[in-house]
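Inspection log for the structure reproduced underneath, given as structure tokens.
Here the complex is missing a single protein chain, while all its other protein chains stay put.
First chain written, first letter: the chains are A and B, and each begins at residue 1.
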Amino acid sequence: MVKFLQRLQRPSGERPGAAWWAFIVIAAVILALLPQTLGLAQLLDLSVVLVLALLALSMSFLWGYIGILSFGQTAFFGTGGYVYAVAAMNFDSTTLPFLLGIVLPMLLAAVLGYFMVYGKLSDIYFSVMTLVITLIMNKAMRATSGSQYVVGDVRLNGQNGIPGVPPLQVPWNPEVTLFIDHVYYLAAALLILVYIGLRLLLTTPFGRVMIGIRENEQRIELLGYDARRYKLLAFILSGALAGLSGTMFAIWGNFVAPEMFGLDRAAEVIIWVIVGGKATLIGPIVGVGIIQYLTSWLGMQGVGQVTLVLGVILIVFVLAFKDGLVPTLGNLLLRLVGARPEGHIKKGSDLKKGSDV
Amino acid sequence: MLEAKNLVSGYGALPILHGLSLRVDDNEYVGILGHNGMGKTTLMRTLIGHITPMSGSISLDGAPITGAGAHKRARMRIGYVPQGREIFPSLTVRENLMMGALSGAEKRGGIVEEVLADFPRLERLLERNGGALSGGEQQLLAIARCLCGRPRVMLLDEPTEGIQPSIIDEIADLLLAIRKRSSMSIVLVEQNLDFIQALSDRVLIIHRGNVSRTLTANDLSDPEVVNEFVGMG
Partner (left out) sequence: MKDFAAKPLIETRQLVKSFGGVQATDTVDFILKEGELRCLIGPNGAGKSTFFKLLTGQIAPTSGKILFDGDDVTGLSSFEIARRGIGIKNQKPDVFDGLSARENLWLAAQFDTDKKTADRRVEKVVDELKLGAFVHKLVGELAHGQRQWVEIGMVMARSPRLILLDEPSAGMDQEERVRTAELLKALNTTTTIVVVEHDMQFIKRIADIVTVFHRGKILREAHVDIVLRDPEVRNVYLGRTEVA
């Protein structure tokens, strides 16, 4: 347990232990059983949290693992959504559109990432570039209201977005389409798989080099690793994840709109990750849940200035919980059980000396 | 003048200093020698107020300053030249020195010019950016900047690290000259035995968070004492 809590403090290169797998199983069981107790409306709310958690993971993976702050995740999110919508409305089957919704954002990330990484943009310019890309795509998509903007049979509709995005079909039986609860199960399964995948990635040499780049890029190069290759691959992977999230978002709401690329969304992603804690993967997932439910709760209470309240929350979190909610809570629990956070553990005689405090 | 009693201090929950006491008189230069990890830098950071001790007290002229923050101690004229120098790289040498002068009155009073009289090397570099200086020049600048605050006691953390031998000599000469004409005291953490011997009235050996021995400067020229210290595990 203590070890598990210590792990919450920072990404670890060690193989996850039994406690972690137990945690995964429990989480999976809870997610699987929830539809028994929840109504459809609640399930719909929970589904979007799971879908957006994928987006949060794509961001925290880049930021927390390799140290790149990208505002561009919404660009890939939006691209994924639109690609699925347009393709699904043009084709009979939805299987290929689903895959395209992941692959095309991935390719976009590869092209953009190649120029940004190999153009040796420094971290801050990289962040600004990704922000600009998001803004451009948002503007461009808003400007497609004219009748000349047609892809196949589908009008892009500018500001109004594209309604009536087809639901996902079962690949081997196109007659059956996924209903609300099925989308929920799919989202839950995807989230758990992505979470496990990213966590296990850390135990591979690739993952550990990524952490090394975050800590000290120059040293990584001096050890003979081509840091640019790692950064580009990480960026492409995160683009694919954001695209997956966007695709699922389009499936969940049967609707895509330029807001998917919006500045609001880009800011939200950062808030999720900061509130939850970027040092961990579970943090941002928790962050999405808290912020999403808080937003709708505030809306129901008739608080007009939801954005303002969210802003205040962000400031409080940045000031009070520097590392984010999950690492801070983990730390607190560790103190309660009398253990020290990882990294402060001293071996041998020092431990004896420390016990008088 | 500066006195610390029974300091227990460290990072997080682990004390590195275990009841260390220390006393520096007016115009006294006290050297501190010890192996790495024995608490020298922790002691400096506690004295300057970057770390609040878990127990024990620090006083200046009998007045307690244990809980005072680093900026307050600076105003009480405790100066600090950290390991690694920490000058402002994008400010000019002159601007760096102005930063060191605590109040406007002092700047108008010409403290910068007064200090510069002792630093001919810096005088030639006044409009150069701090970051463009060589390591030795940066160290001189860090010491000059500290002196611009007219410290009553100066805490020096490894001032010779990475500095060429001839500038180390300059620093030693300068600090000895200052001792003659002012009442400033110094607490000097150093690994360079020649340097610490040249400057210190007393040398405290720190071992496992406490003062294990007090030596005179002359003891350090005794090879047996030095061997004992160097070999001390």
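Following the convention adopted for this analysis, a residue touches a chain if its C-beta (ideal position, glycine included) is under 8 Å from a C-beta of that chain, and two chains touch if they have at least 3 such contacts.
All figures in this text were calculated on a predicted structure; none of them were measured in a lab.
Asks: Touching the left-out chain: which of A:123, A:226 or A:264?
Replies: A:226
Asks: Which of these, A:117, A:211, A:237 or A:310, touches the one chain of the complex that we don't see?
Replies: Checking the options A:117, A:211, A:237 or A:310, the one contacting the hidden chain is A:211.
Asks: Considering the entire assembly, which residues of chain B contact the chain that has been omitted?
Replies: Spelled out for chain B, the touching residues are 11, 34-37, 41, 83-84, 133-137, 158, 161-170, 191-194, 226, 229-233.
Asks: Footprint of the hidden chain on chain A, which residues?
Replies: Its contact residues with the unshown chain are 10, 13, 205, 208-209, 211-212, 214-216, 218-227, 343-348.
In this text, only the chains that are shown with their structure count from here on.
Asks: How far is the middle of chain A from the middle of chain B, if each middle is the mean of its Cα atoms, in Å?
Replies: Each chain reduced to its C-alpha mean, chain A and chain B end up 49 Å apart.
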